[in-house]
Every structure is written in C-alpha cells, then in structure tokens.
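A single protein chain has been removed from this complex, and every other one stays in its place.
Showing chain A:
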Amino acid sequence: MFGRLAAQRLNEIRTSIRRTTQASRSFSTALNYHIDTPDNKTDLPWEFNNANKEKVKEILSFYPSNYKQSAVIPLLDLAQQQNGGWLPVSAMNAVAKVVEVAPIRVYEVATFYTMFNRTKVGKYHLLVCGTTPCMIRGSRGIEEAILKHLGVKRNEVTKDGLFSVGEMECMGCCVNAPMMTVADYSNGSEGYAYNYYEDLTPKKAVEIVEAFRKGEKPPRGTQNPGRINCGPEGGNTTLLGEPKAPPCRDLDAAE
C-alpha cells in the first residue's frame, strides 16, 4: 500500500515539475512600460496630419463634449493607422492632449487592448488566429510556414519593414478556419485595410504573403475556390429553397 502511495506521490511531483517548465505567456506586442528608443521617445513631435485632423473632429462629435475621453479608442486607432501600424509614446501623448486627460489614462487604454501595437510592425501586419477551431484546423502550421518563409520570429518585423507576424485570439471566423488577418498600413489611414483570409493552407498563406510583397491586393475571404463566403464546398446541401415563413403567423395578413 505504501509503495502504491509513493508511486502516486512521485507521479504528482513529476507532473508539477513538468508544469513549471511552461514559459510565461505574453498577450501584447510590447512590454507594459516604455523604454526610450531613437524612434520612440516622449520628446519626439507627433501630431495628426491635416486630413486626420478633420477625422478627429468628426470622431469627437460623436461624443458629448464633457465626455471627450470616450473618444480615446477611435483616436488611438486613427493615430495607429497614420503612424504605420504602431503607437509611439508621443502619439499617445497627442491623443491625451486631444481628449484632455492625463497621458497615463491613454497609456492604460493602449496597453490594455492588444490591437494597439506599441512596437513597430510591418507595413502588412499578419495576424494568425490561434484559438481552438483554427488550431485544430492547422493554424500552427500556417504560422510556422509564414514565419519560415519570412525568416522572422513572432512579433518581429522583416528587414525590409514589409511584414510582421502576430497571433490573435478568435476573430469569429471559425466556420472558415484556419484564418488570418492582414492589417494593411502601407497607405496610411486613407488606404488602411483590415481583411480576413480564410480557409488557408500553408502554401496558400505563403502565396498571399508573396502577392502583398508584389503590391497586389489578393482577394479577401475564403481561399477555397470551391466555396462561396462561408457556404459549404460544392454548393448548398441543405436550405435549398426559399426559407419558409414562420409557421406561427401569416406575414401577408400582418401587412
């Protein structure tokens, strides 16, 4: 009996040791504190360009004038688009000035949301979905293929500054898993695009990356030629006719 207990205990210890080797997870592209670098310093000038100044006014008009700080997320988004996909600390300060709050209140928001990048990203920021449905359908292979093709690590920018690859949690496209998002910052906030590429295979993903490199805009949505949007391959197998009216009441009579 003691032998069995000892074996059980040993097993427990083993599992506990195995678990502790797990690396810590990070949720964001950057640290939760700022370190001065030549291109990211508090004293660098940063302001919205003229076209975006109009947009800032428009965004602010959506909110009551005594709750200007409500505009902090759309303004940070605009600043990020203008700044090539990432937010230097000076851009956050500029937003704080616009919404009239202390800079720290903007930093809090920017560090909370993972879609605000506080380090440089590529002109095309590729975000591979890593949540369960996509993972089951092979998202890890896709990320691996892209990383290998570009020769970078996750959250690293390629030497030419064109690409960076990140991971994201579920983007609600599980029916077409696996998928990735491409945030296109190559043309500032005017040409900003945020498109889903679905039904990927490692080969297809690399092709899409290459198309972006050539300056093309590959068609968004499912990459499986047999499917239309999220319909099944080879056409519908159910719901073939017009949907029936609800049985409970006569819609025509209601009109």
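Operating definition for what follows: contacts are C-beta pairs under 8 Å (C-beta built on N, C-alpha and C of every residue); 3 or more make two chains touch, one makes a residue touch a chain; residues count from 1.
The criterion applied here is as follows: contacts and distances are computed from a predicted model.
Enquirer: Determine which name in "Protein pelota homolog", "S1 motif domain-containing protein", "glutaminase" or "NADH dehydrogenase [ubiquinone] iron-sulfur protein 1, mitochondrial" the UniProt entry assigns to the undisplayed chain of the complex.
Expert: UniProt lists the chain that is not shown as "NADH dehydrogenase [ubiquinone] iron-sulfur protein 1, mitochondrial".
Enquirer: Taking the full complex into account, find the residue in A:55, A:68, A:105 or A:204 that is in contact with the omitted chain.
Expert: With A:55, A:68, A:105 or A:204 as choices, the missing chain is touched by A:105.
Enquirer: Looking at the full complex, which residue from A:59, A:75 or A:89 touches the chain that isn't shown here?
Expert: Within the whole complex, the residue contacting the unshown chain is A:89.
Enquirer: For review purposes, identify every residue of chain A that touches the missing chain, sorted by number.
Expert: Residues 2, 5-6, 9, 16, 19-20, 22, 24-28, 31-34, 42, 89, 101-105, 107-108, 111-114 of chain A touch the chain absent from view.
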